[in-house]
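The other protein chains are all here in position, but one chain of the complex has been omitted.
== chain A ==
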């Protein structure tokens, strides 16, 4: 029991200055990848501020530098050490898959890296391997640097692109929010105006309301247009500045209908009044379809509410009338589907 407590305490205590985490909760432990002996921050400051100095652990004596000290991430120092070694090895052997013609060669390369990391960390001939690595670095300095540059450029590009996207989104949100606020203000103002007019004007109330609604509608469509323009403008900007970001074109052009669309109708549709008002007025165009029954249906409010429209109805009837005309059965049969 006491042992456990002791171990616990020693874990929270700097072995150099014996400061306890219990008494100074702000203390941090640092390690140096030369020997992985931990000590507290203030000790590092005290001992290594004046330049390289030997490790204060009894029997260690490795020369350490202050700038190499770092915070310990993993509890297990073995793991911490392996990660440091891996980082070092990867900074030297930094080829990517695209540098190889064959995937098998790339796999071999990865295997070699793993072996190297294991060799250095397990320690049998670690020293030799390290020297070898340093030699390799010396000899291939230029290529390594080149590859590093390329990598950093790429991640830079990506970061920049994401940054720009985020900024664009923010900008759009801001504009939209502003517009929403303005809209609110506008409707409020309009309501007030309407009330005033209703109180003072000689026109009847329906007309006034109609007027007001028209105004609002106009404004809304204008708004929409502006918003759309803004958006396309921004997207254009983004596209031109990052034209390299999307070079990949689809191999086959995208066809939304895959040919299943009647683009060349065999008939020409006469003008059909789209809105109810003209229908209600009853002055039927001599150049349009006149069917008393249909017009009756088109005025039915229940039909209208369910989405029934004269235009679509007539179009369907015409489609069905002409369906199959110009289709030669023998020819169709000879073309297999799928």
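Everything below uses one rule, namely that a residue touches a chain if its C-beta (ideal position, glycine included) is under 8 Å from a C-beta of that chain, and two chains touch if they have at least 3 such contacts; residues count from 1.
The criterion applied here is as follows: contacts and distances are computed from a predicted model.
Undergrad: Leaving aside the chains you can see, what is the UniProt protein name of the one that's missing? Options: "[RNA-polymerase]-subunit kinase", "Signal peptidase complex catalytic subunit SEC11", "Gtp-binding protein of the rab family" or "Autophagy-related protein 13b".
TA: The record for the missing subunit names the protein "[RNA-polymerase]-subunit kinase".
Undergrad: Check each of A:260, A:287 or A:330 against the chain that is not shown and name the one that touches it.
TA: Spelled out, the listed residue whose C-beta touches the missing chain is A:260.
Undergrad: I need the residue numbers on chain A that touch the omitted chain, in ascending order.
TA: 103, 107, 173, 176-177, 180, 231, 246, 250, 254, 256-258, 260-262, 293-294, 297, 300-309, 312-313, 316-317, 319-320, 337-338
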